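Let me give you the structure first, and then I'll get to my questions.
Entry: chain A
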Amino acid sequence: MSEIGVVSPVLPTLDEPVLPGLLRASWLVASKDLAIEFRTRTAFFSALVFALLGLTIFYFAWDPTAVAAIDLAPGVLWVIFTFSGLLGLQRSFGVEQADRAMDALLAAPVEREAIYLGKAAANFLFVAGVQLVAIPAVALFYNVPLGRIWLSLSGIAVLAALGIVAVGTLFSAMAVNTRLAELLLPMLSLPFFVPVVMAAAQTTARLLAGRPEAEAWPWLRILLGFDLVFVVACAIAFPYTLDE
Partner candidate 1 sequence: MTTPITGRDSAPRSAPAGSNPAATEAARGRPALIDGWIIAAALAVIAAYVRVIWFTPAEAIQGLAQKIYYLHLPAALNAYLAFGVVFVTSIVYLWLHEERADLVAEASAEVGLMFTTVVLLTGPIWAKPIWGTWWTWDARLTLTLFLWFIYAGYIVLRGAILEPSLRARYSAVLGILGALLIPFIHMSVYLFRTLHPMPIVLKPDRPSLPPEMLHTLMFSFAAFVLVYFALARARYRLGLERARLAGLEALLEGGR
Partner candidate 2 sequence: MAQTAGYFHAAYIVAGTVYVLYTLSLVVRRRRVLQRIAALQRGAER
């Protein structure tokens, strides 16, 4: 397919102020990735099917007499989130492998951080998209009233997606240049995903159980701190991962 790796010719010029240039370049990288994904749709569809399959398998692996649905569902939701997210992250830099598209991207006068932000943004939308289907699916399959807490849950989903995408995009860039790409991405990322999943699942469980929101606040603080630290750290680290 010839659409892979084509960068739009409209790029920020030197006399533009830096920050709008960075954002605009990021947006261009993100929209390029999303355009590719939208045209082929295979990765998104696969991740979606994977999530639904996972939910189904967990359902049948569960003994309803031992654990109540309301106790199981948050864990299942966020574990599936992690693994379907990894699927999306795998292809994030995988698309650049064809036709040495990465070199073309690097040859363009975009700040390296913009490439990272753009890719991360595209991954974020990917992960959020899968969640948009997975969360209602959990509510449906496990018969849990997620709708009651939909606003808080959306907030958690945004923060959690941000966290895994920040780290996963960076590790995807690294893994793609190694001999064990598919093995390395999960192996490196999952330890970093743990605080995110923990915070998200524990918060969801508490809100679902009707506990006061104040109890969820310590977890949200950790999640926010994680997002802040790792978005910045990974954006700074990203240029070091480029082969130039």
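Before moving on, here are some points about what is shown:
Just so it is clear, contacts are C-beta pairs under 8 Å (C-beta built on N, C-alpha and C of every residue); 3 or more make two chains touch, one makes a residue touch a chain; residues count from 1.
Per the selection procedure, all candidates are chains of the complex that A comes from, given by their letters.
This is a predicted model, so every value here is computed, not measured.
Of the numbered options 1 or 2, all belong to the same complex as chain A, but only candidate 1 touches it. Across the complex, candidate 1 is touched by residues 167, 170, 174, 177-180, 183-184, 187-188, 190-192, 194-195, 198-199, 202, 218-219, 222, 225-226, 229-230, 233-234, 237, 240-241, 243 of chain A.
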